[in-house]
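Comments concern the structure below.
All protein chains of the complex are present and in place, except for one that has been dropped.
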Amino acid sequence: MERQLKNFGQLGNKRIVIAVTALNAIDSPGPGVAVIRAIRECPDFDVRIIGLCYESLEPGLYMHDIVDKTYQVPYPSSGTDTLMGRLMHIHEIEHIDLIIPNFDAELFNFIKLKDKLSDAGIRTYLPDLVQFEARDKIKLYEFGNKHGLTIPKDIIIHQVKDLSEAAEKLGYPMVVKGKFYDAIVANTLEQAQKAFFKIQAKWGLPIIVQEFINGTEINVAALGDGEGNAISVIPMRKLYITDKGKAWAGITLDDTSFIELARKFVKVTKWRGGCELEIMQTADGKSYIMEVNPRFPAWIYLTAAAGQNQPAAMVKMALGEKVETFTDYEVGKIFIRYAWDLITDIREFQKISGTGEL
Amino acid sequence: MRLKKNIATSDEGFIFNPGTGDSFSTNEIGTEIISLLKENKPQEIIIETICAKYDVDQNQFEKDLDDYLSQLKDYTILE
Partner (left out) sequence: MGKIRYERPIIQRMNTGFMNKFGTRTEFEPVTNIEGVSVKSLINQYGSPLFVISEKQIRRNYQNATRIFKTRYPKIQFAWSYKTNYMNAVCQVFHQEGAWAEVVSGFEYEKALGNRVPGNKIIFNGPDKTDEQLIAAARNNSLIHIDHYDELYSLIRLSEENNLRPRVAVRVNMDTGIYPKWDRFGFNFENGQAWNAITRIINSENLELVGLHCHIGTFMLSPLAYATATSKLCELTWSIKEKFNKTLQYLDLGGGFPSMNTLKGAYLPGSDTVPSIDQFADAITDVILGYGFKQGDLPLLILESGRALIDDAGYLLGTVIATKRLSDGRRATILDFGVNTLFTSFWYDHKVSPVESFGKHTEEMVLYGPLCMNIDIVRESITMPLLEKGNHLVVHKVGAYNMSQWMQFITLRPNIVLIDNENNTHVIRKAETLEYLELNEQVPEHLKQNSLK
């Protein structure tokens, strides 16, 4: 580590302006605040952090030691032209060097805008569209098959009558999933039908029916360089989860098989940027990739605490520095998430709500 | 028809209702109407003042003012 960091002398002179999204550090948190905390802790550069928020009550924007200034941006559904217009307005004022988007729903737009942002002098460090779409839930099985990664079998269906055929192939229990969110385990056809209608009403079609994998869930945060190398890989097991299934506490693990799996994923996809693999390890030691999140997870600060500061490394790579692959990290580092009531004033709320800036 | 006493307003068009905890934003004409309401000006004076200053015919403004005041009432900003 020490030796690597000395190479970053030239970054130290300039204040880097970094815009970060997902400041919703609430009970089901976005990663933004954790990403900023990790970046700020890196001694190799001086940063000015611009928060980009969607809602005026995202806690991060009231944390003035985390963000220097926040701007509201249009929701992803308003499209790239609108987003680009707003970003250029902010860029004129702030001279942004780098944008780190952290929401699943906004990534498509930012990836689409990559070249335009780069023309304007704003860097990003994102996968390209092909990489991004390959890990989409609906295509993951096909993708895994092609590259020799173990993914639970799934069948995409559009009609409730296709459930019985899917059940014959997958067996019970099976998992009925929506194309964006939600997953319900079904033990009988009746349960599966109920789940189908419930999810269809919420997320529409198609419905994904997936083989049920029983085992221990492991999460891995990885950072790829776009050439096939994983610069950092940190595996973590959740120690306790909230009723929404989010990590409440987690611990870094020492298990090379997860690291190898993440390296293989980064290699075959040539993944650029951060990602999180959700892995299920069965009793007989088989590891399935359940899902791939195309961005840093909310627990990303644990990577910095364990000695592989992934957000800081990504900043360096985005700015064109060569970062050597991390080798060591501290096993047994624990994070415990906690809630804290931040106090602010009506004036701040009115300012961000009324002017879109704080 | 009066503004509630404790309603807090700012020149930038923010309105805070301490009774309910709700915040609102209004535009320039809205801000002017609220400050006239604060001075307990009757509706005729409000219409006269705004129509003298802005390029709007009186029927149009009466209709818009009605709509605005009914919203203020809905939001319990007016007594």
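We call the chains A and B, going by the order they appear; numbering starts again at 1 in every chain.
Basically, a residue touches a chain if its C-beta (ideal position, glycine included) is under 8 Å from a C-beta of that chain, and two chains touch if they have at least 3 such contacts.
Not measured: the values here are computed from a predicted model.
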Residue, one of A:206, A:228 or A:307, that touches the chain absent here: A:206
Residue among A:27, A:41 or A:55 that touches the chain left out of view: A:55
Absent-chain interface as seen on chain B, which is shown: 15, 22-30, 33, 52-56, 60-61, 64-65, 67-68, 70-72, 74-75, 77
Missing-partner contacts on chain A, residue numbers: 54-56, 71-83, 85-87, 89, 105, 108-109, 112, 158, 204-206, 349-350, 353-354, 356
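We take it that only the chains that are shown with their structure count from here on.
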Chain B - residues contacting chain A, complex: 10, 12-14, 16, 23, 25
Parts of chain A lying in touch with chain B, wherever the complex brings them together: 346, 349-350, 353-355
